[in-house]
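A protein chain is absent from this complex, but the other protein chains hold their places.
Order as written gives the chain letters A, B and C; numbering starts at 1 within each chain.
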Amino acid sequence: MLTVKRLDAADARFVIDAAATKAREIGVPMCIAVTDEGGNLIAFERMDGGKVTSITIAIDKSYTASAAKKATHEYGEISQPGAPAYGIGSAIGGRLMVVGGGLPITVDGEVVGGIGVSSGTPAQDREVAQAGVDAVTSGS
Amino acid sequence: MLTVKRLDAADARFVIDAAATKAREIGVPMCIAVTDEGGNLIAFERMDGGKVTSITIAIDKSYTASAAKKATHEYGEISQPGAPAYGIGSAIGGRLMVVGGGLPITVDGEVVGGIGVSSGTPAQDREVAQAGVDAVTSGS
Amino acid sequence: MLTVKRLDAADARFVIDAAATKAREIGVPMCIAVTDEGGNLIAFERMDGGKVTSITIAIDKSYTASAAKKATHEYGEISQPGAPAYGIGSAIGGRLMVVGGGLPITVDGEVVGGIGVSSGTPAQDREVAQAGVDAVTSGS
Partner (left out) sequence: MLTVKRLDAADARFVIDAAATKAREIGVPMCIAVTDEGGNLIAFERMDGGKVTSITIAIDKSYTASAAKKATHEYGEISQPGAPAYGIGSAIGGRLMVVGGGLPITVDGEVVGGIGVSSGTPAQDREVAQAGVDAVTSGS
């Protein structure tokens, strides 16, 4: 029997709030999703001005990062033409995201969930996602 | 050009919090989604213990209620065998929900969004959704 | 080699305008779609106030009526529990519509396209669709 640790609903809201604070700081309204370690959505927020296309993209970045235990920008690197995971970005009906902005959330060496952010540039999305990760892992 | 009113992110969180309070009161952890008047997701929360299947169901109930401007339980009534809208429940890839728990949110006679709730019985889902609606419309 | 007759773009707009005129007459803003005899969309209009869910539903009603050469309300009758086509409404990813409002357009005994209407009751949708059919077939 396995015992798994995962983010709870309060953790998810805490992560979203930290990410949204960073989004406001850099002036880019974002879609922010938090998933559990199985890739299933716990919480989501589209800030006023966040893009409609980014609803699905943020959820799928978080899904990818948590369920694959890998940052989406890392998939971006290994899925370039000629690289080993080339083509992985259309897997799972396109849900496997290879664009930066999805990060796993790791506590005590274990992936307990993930965050996905979308609406800015991939660099901005990643910065905001990192703020969410830091909020939950800085004290652990 | 049309001018439309829609829920903002703060409204959506307010609706979710009111619904979650009712869910705790009746002792059933829920998935709760809030969409804008175009059916696009604004916010979502899966309470601890909410069902994984209910993630999509809550989102689709909210989508249906806001985008069709009709409560999902009303679709349930008119889509029974022999009734006029029989079969509508498999439309839009199954996204059109005919199970209770999705309600439009109407302010000043205009649908400005919707709420979808899932994890309990349809009656419980509907009761929790109504608490979310009441929170935003009681003062209007 | 086959030679097929099908509605052209001008016909499709003519059908939509006739249907929209009827929709205004009965006071229900509609989504109206016209497809060719292969089920492929030629033209679509969402009148102001037409439902967002009805975009897909109108297109799929027209697809069904033209590509299956059968009115969607006829599918409703033969897909009731115990009837021969029971269950057909979830075919093709739910695209096969069994709710009234989709009608084939027949000229000289040949199906040359179809119309799908959604946003009202199935009876209203069907009445508006019929006005579209009549416009193109009354003189033929």
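Descriptive notes on the structure:
The rule is simple: contacts are C-beta pairs under 8 Å (C-beta built on N, C-alpha and C of every residue); 3 or more make two chains touch, one makes a residue touch a chain.
Worth saying up front: this structure is predicted, and the values here are computed from it rather than measured.
Remark: the omitted chain is touched by one listed residue; of A:A71, A:M97, A:V117 or A:A135 this is A:M97.
Shown as candidates are C:V28, C:V52, C:I115 or C:A135; the residue that touches the absent chain is C:V52.
The missing chain, though absent from the display, is touched by one residue of B:D11, B:E45 or B:D60; that residue is B:D11. Within the entire complex, the positions of chain C that touch the omitted partner chain are 8-9, 12-13, 38, 40-48, 52, 55.
Residues of chain A in contact with the chain left out of this view: 48, 51-54, 56-57, 60, 75-76, 79-81, 89-90, 93-94, 97-100, 121-123. Against the chain not displayed here, chain B makes contact via residues 1-8, 11, 36, 38-40, 107, 112.
The rule is simple: only the chains that are shown with their structure count from here on.
Averaged Cα coordinates give chain A a centre that lies 42 Å from the centre of chain C.
Taking each chain's centre as the mean of its C-alpha atoms, chain A lies 25 Å from chain B.
Across the assembly, chain B contributes residues 38 that each touch 2 or more other chains.
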